[in-house]
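Got a structure here, written out as structure tokens. Questions coming.
Here the complex is missing a single protein chain, while all its other protein chains stay put.
Going in written order, the chains are labelled A and B, and every chain counts its residues from 1.
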Amino acid sequence: MVSENAKRRTPRERDLSRLAGVVALLVGILLAAGLCAARPSSDHPVPNIFQPQSTPADSIDHLSRFVLSITGLIFLVVFTLLVYAVAKFRSKATDDTREPAQVYGSTQIELAWTIIPILIVVVLFAATARVIHGIQDAPKPPTAVEVTAIGHQFWWEFRYPGLGVVTANELHIPVSDPAHPTPTFLKLLSADTDHSFWIPQLAGKTDLIPNRVNEMWMDPHSTGIYIGQCAQYCGTQHAKMLLRVSVDSPADFQTWASSQKQPANQDEKEIAGRHVFENTACVNCHAVGGIGATGRFGPDLTHLMSRQTIASGAADNTHENLRLWIQNPDAIKPGSLMPAMQLGDADLDALVRYLETLR
Amino acid sequence: MSSDAIAIRTADASSEPWLETLHGWVTTVDHKRLGILYIVYALLFLVIGGIEATIIRIQLIFPHMSFVSPQVFNRLFTMHGTTMIFFVAMPILFGFANYFVPLMIGARDMAFPRLNAFSFWLTAFGGLLLYFSLVGGSGLYGAGSAPDVGWWAYAPLTSRAFSPGHSSDYWTISLLVSGFGSIGTAINLIATILSLRCPGMTLGRMPLFAWMNMVMSGMVLIALTPLSAAQIMLMVDRYLGGHFFDTQAGGSAAIWMHFFWIFGHPEVYILIIPCFAFVSEIVPVFSRKPIFGYPVMVGATVCIGFVSMSVWAHHMFTIGMNSYANSFFTITTMAVGVPTGIKIFNWLGTMWGGKLIFKTPMLFCVGFLFQFLIAGLTGIMLGAAPFDWQLGNSYFVVAHFHYVIVGGILFALFGAFYYWFPKITGRMMSESLGKLHFWLFLIGFHLTFDSMHIPGILGMPRRIYTYEPGRGWELWNLLCTIGTFVQGIAILIFVANLVISYFKGAKAGNDPWDAWTLEWSVSSPPPSYNFAVIPAVASRRPLWDCKHPEDTDSRYE
Partner (left out) sequence: MSAITNPMQQTSAAWTIPYRGTVGMACLIIAESAIFTIFVVAYLFYLGKSLSGPTPREVLETPIFFTVCLLSSSLTIHFASRFLEHGKRSAFLGLWLLTIVLGGLFLFGTGLEWHHLIYERGLTISTNLFGTTYYSLVGLHGFHVIVGLLMLTIVFIFAVAGRVGPEQSKRVEVLSMYWHFVDGVWVVVFTVVYVIGR
């Protein structure tokens, strides 16, 4: 017996529920459009996980599409049933007041909708386990380039043990030809808290955790710039711990590595600036090869001018930004651990001119 | 003397001095009053947490905004998460459980009324302590104020070295205190359900609401204490020179993650299972059919309770566990989706062949079904470890869990409000305001949280106070923020509905929805003693049996 409180459904309410279905459909289309809309540009590519450029990212992309198609199918089936139920079984004004058949359950149906999901899970798991092993247990070929990445609050230190190179924030790695693979294998460490290395187009992310050694690898298929950023909250300036990976041709990579191995450029014109660097607190944190500055708390500056950005991507590497960064880091990256150096204008200008010789 | 839970404005109530009324509420041990206290407390924090979210979204509406500083932003997202989980969701669900479990099982009160009150005040104090950090958090060098370490407070970010001052201590202690309150309520619920059921109400005849709150309470017992343990360890590190999470002394940052997520994952099931309870009570009534497959619903819930204890490290897929560990947690995560999915089918099966009445409670439940389905599926996606290596810790995850919490939990809660408000206050909520609330909130919700999936796919990590232009994230963040305001308006309409209906709603009577569980057999609001005579039941739907003596449920069960 339906209580008197049950209102008759008006045509307007029917229309409203149809509107809901339309809204849901539109939203779905929006989502799909958004996925397709991201187009990479050469200078600032969109770090889209569905535009992989390296084997780990490729395998994840394939797996993701497989998982998405299965879950998409499940969604369509259940959603259709839901919409059908809502439309077909709503109580109508013309209904009699008897209660519908009181059905308590059905063993066959319930068995079916238990077994089928279990089978789906088994299939999904099998596909996933293959990819997990494929990526994590991949052997390291002897031609691999080895990089040690050390996470700091709020910058990246990169060391190439085999090449004797130390740099910061912008990673250069060679493109990997499938015929003669030269993948890059990274060892991930941390000097302070947890960080995470994420370049979506090249690989899934892996965390950098203090007192723990993690490993990951990537073998980019084409040259270019790939961007990402720290993906594990690490403190105030987590947001500006950006990553820039330059995938170079083998020749370009060799050129870059050889120049990075050199000690600092000694330009006698800017000796005043160099003295400012050596006599203030700069040397406590920053290393510059060949002049006896061996600080490790901050980035190595030996080849500072070979980088496009400073402050781990927070600003472009220009004269004005460099000067501003030293004078007042909070203007660019408030809360970073670079102190304001409290230099007079003359010293500051000399220092910046000196730094600009560190190519 | 006003012994009712809420007196509808009678002459007696207005003549009582307000101080006495206040005293009555502060010293109450009545489960109904405590339930209301929990709910009102949670609603206040819902508004606060919502304001925090709105500020976050304003900061992220465009790249390089400086609406708030990075320090304030980091405190905002920490407080937003901590508030919403511990001081909105937990209390409000305990509030509904407190109010309705005794009524549904034919009891006069909870098993331990004084423990009940003590647990509420512990939880309440915890929330106040957390927000006191805004004032009292300044420690050494003025560093501090509200905690800014994220709601998971990963080590070693929380060590003295990286979190000087007392802000992290406020996070730790306020949750420790309210955690004990939660454990107290869980003990109370289980003891009530096991020991105070009315005659004839075997465990197989309890409403699903009772079953699910019992499973939830069991999970609270096992899952909340690991967090307490970890927090004690953190305090030992911070104040006694301990090294539990001190990586310089050989300690492990990962072990905090394990301990936290051994709590943290079951916690989200603790939050959703009572919402399953709401839906399992509301959908049958508005489909005019019993719940489809009661035994399987119970079994699936218990199954979820157990399996969810084994999935925690899917929050840690990126920390560098070996492939066997990652595979293990993938399969358990996918496995827990099976009993969860089954429930969706059972609710569908309940609706199938029924006579669906789309009053506001049912609208919210249908919204819940739709959104919980999607959220569950994105959860399965994230459960595939390699997929998580890309999407973990990105806005895709933020979208996923807000889909569950807002699209699932909050929708079910709204449904529960509209359904049980008449019982608690004796008045009906406005249907037209309710429908307006529903549609507006639906649109705002989808605008925000559908859009939010995309920046994650395009590489946007979470917990960043600003982002770079040119990565394809701008449009989606803009849509997200716009949706926030739409949701805000809907919430205001909801609050207005609550207030207006309390004073001017139509009188509800005992049983406005023609429902079948015991709470609808007493007056609205119920008398302080709940039942004049403790009822005896013979089936799962005692009121159905009353109303249909020719065709009682007890014949078929």
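Keep this in mind: a residue touches a chain if its C-beta (ideal position, glycine included) is under 8 Å from a C-beta of that chain, and two chains touch if they have at least 3 such contacts.
Since this is a predicted model, take the numbers as computed values, not measurements.
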| item | value |
| --- | --- |
| Shown chains touched by the chain that is not drawn here | B |
| Of B:325, B:433 or B:538, the one touching the omitted chain in the full complex | B:538 |
| Sole residue of B:134, B:232, B:302 or B:506 that reaches the chain not shown, by the stated touch rule | B:232 |
| Hidden partner chain, residues of chain B it touches | 111-112, 183, 186-188, 190-192, 194-197, 199-200, 217-218, 221-226, 228-230, 232-233, 236-237, 240-244, 249-252, 255, 259, 262, 510, 518, 521-523, 532-533, 535-538, 542-543, 545-546, 549, 552 |
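The rule is simple: only the chains that are shown with their structure count from here on.
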| item | value |
| --- | --- |
| Footprint of chain B on chain A - complex, ascending | 1-3, 5-7, 9, 13, 16-17, 20, 23-24, 27, 30-31, 34-35, 37-38, 41, 44, 46-50, 57, 59-60, 63-64, 67-68, 71, 74-75, 78-79, 81-82, 85-86, 89-91, 95, 99-106, 109-110, 113-114, 117-118, 121, 124-125, 128-129, 131-133, 135-137, 153, 188, 192-194, 196, 198, 200, 203-207, 209-212, 214-215, 227-240, 242, 313, 334-335 |
| Complex contact set, residues of chain B against chain A | 69-71, 74, 148-150, 154, 156-157, 162, 247-248, 250-254, 287-290, 292-296, 318-320, 322-323, 326-327, 330-331, 334-335, 337-338, 341-342, 344-346, 348-349, 351-359, 366, 369-370, 373-374, 377-378, 380-381, 384-394, 431, 435, 439, 442-443, 446, 450-451, 453-454, 457-459, 461-468, 470-472, 475-476, 511-514, 547-548, 551, 553, 556-557 |
